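Comments concern the structure below.
Note that one protein chain is taken out, while the other chains of the complex remain in position.
Chains here go by letter, A and B, matching the order in which they are written, and residues are numbered from 1 within each.
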Amino acid sequence: MKVIRNAVWMLAGGIFLLGITGPVAHAAENASGAALTVEAAKALSNAEFLVGMAKNKKSLWTTAAGALTQAQEAAKKQDSEAVIRYSAVASEQAFLGLAQSGYPLTGAD
Amino acid sequence: MYQFPTSIRAAGACLILIAGFIQTVRADEPKAPTGQELAFDNRKGNCLACHAMPGDSKAVTNTNIAPPLISMKERFPDRAKLYAQLWDASKANADSLMPPFGKHKILSDDEINKVVDYIYGL
Partner (left out) sequence: MKQLIWIMSCLGWLAIAANAQAAPEDHRLKVVKAVQKIYPAIKFEDYVHGALAFSPDAKDQYDAIMAFPPYDAEIEKGAKLWETPFKNGKRYADCFPREGRNVAGNYPLFDAATKKVVTFEMALNQCRTANGEDPYKHSDMNTMGLLTAYARTLSDGMKMNIKVEGKEALAAFEAGQKFFHQRRGQLNFSCAGCHISNVGNVLRTEYLSMAPGQATHWPAFRGGDYALFTLQRRYAACNQMVRLAPLEIGGEEYNNLEYYHSYLSNGLPLKASVFRK
C-alpha cells in the first residue's frame, strides 16, 4: 500500500519537476551570456548591408525593414536561431526590392 | 469497495490536474488557416480586393477589376497553370495588377497550394 502511495507521489512530483525545468533550462541556455553564433552574426550583417542598399535605391520594402528590426531585437536577446531566421527574410525581401527596379514600367507610353 | 488512502487520492488529483494543464497549453497552439481564410485575409491573399467569388456566399466585395473566380476547374484544367498564375501573374500579362504572391514571398508555397485548392472549389 505504502509502495503504491509513494510511487504515485514520486510520479506526480517527477512530472511537475519536468514541467518546470524544461523551459527554465532552455532559457538558461540562452541567457547564459553565450554571444551570437558566428553564423548568426554574419547573417545579421548581410541583412543590414542588403537593407541599407535597398534603402539607398529607394526600393526598400516594409517587409524587409520589419524583418531586420525583428532580427536586431533577437540579437539583443542573443537568440541566434531567431537572428538567422529573421535575417534570412530581411535579406531575401531586400534583394527582391532591389531586383524590382529592373521590372518593366507599367502601361509603357 | 476498496477505499484509497487520502494521500493516494491527493497524488492522483495532482496527476490529473497536471495532465489537464498540459492539455490546455497544447490546445493554445493556433490552428493553421484554411485556404478560404488565406484568400479572405487582407494581410495575406486579399483576393476579394480584386476578385468577386459568386460561388461563395461568404465572399463580400464590390470589386470589378479582375475576372470573377468561378468555374475555375474548367478555366484551369492544368493545376500547375493556376499555381503559376498566383506565383507570378505578370508572366501571363506584363501589366497585371495581381501581386506576385509566390515570387515576392507574400504567401508561402504551402499557403499558395491551400488557396489554389480553395479556388478550385469555386
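Note that in this section contacts are C-beta pairs under 8 Å (C-beta built on N, C-alpha and C of every residue); 3 or more make two chains touch, one makes a residue touch a chain.
What you see is a predicted model; the values in this text were computed from it and never measured.
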item	value
Interface with the unshown chain - residue positions in chain B	48-50, 61-65, 90, 95, 97, 99-100, 104, 106
Positions on chain A contacted by the hidden chain, ascending	55, 58-65, 93, 96-97, 100-101, 103, 105-109
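Methods note: only the chains that are shown with their structure count from here on.
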item	value
Inter-centroid spacing, chain B versus chain A (mean Cα positions, whole Å)	24
In the complex with chain B, residue positions of chain A that touch it	1, 4-5, 8-9, 11-12, 15-16, 19, 92-93, 96, 103-104, 106-107
Interfacial residue positions of chain B with respect to chain A in the complex	5, 7-8, 11-12, 14-15, 18, 21-22, 90, 94-95, 103-105
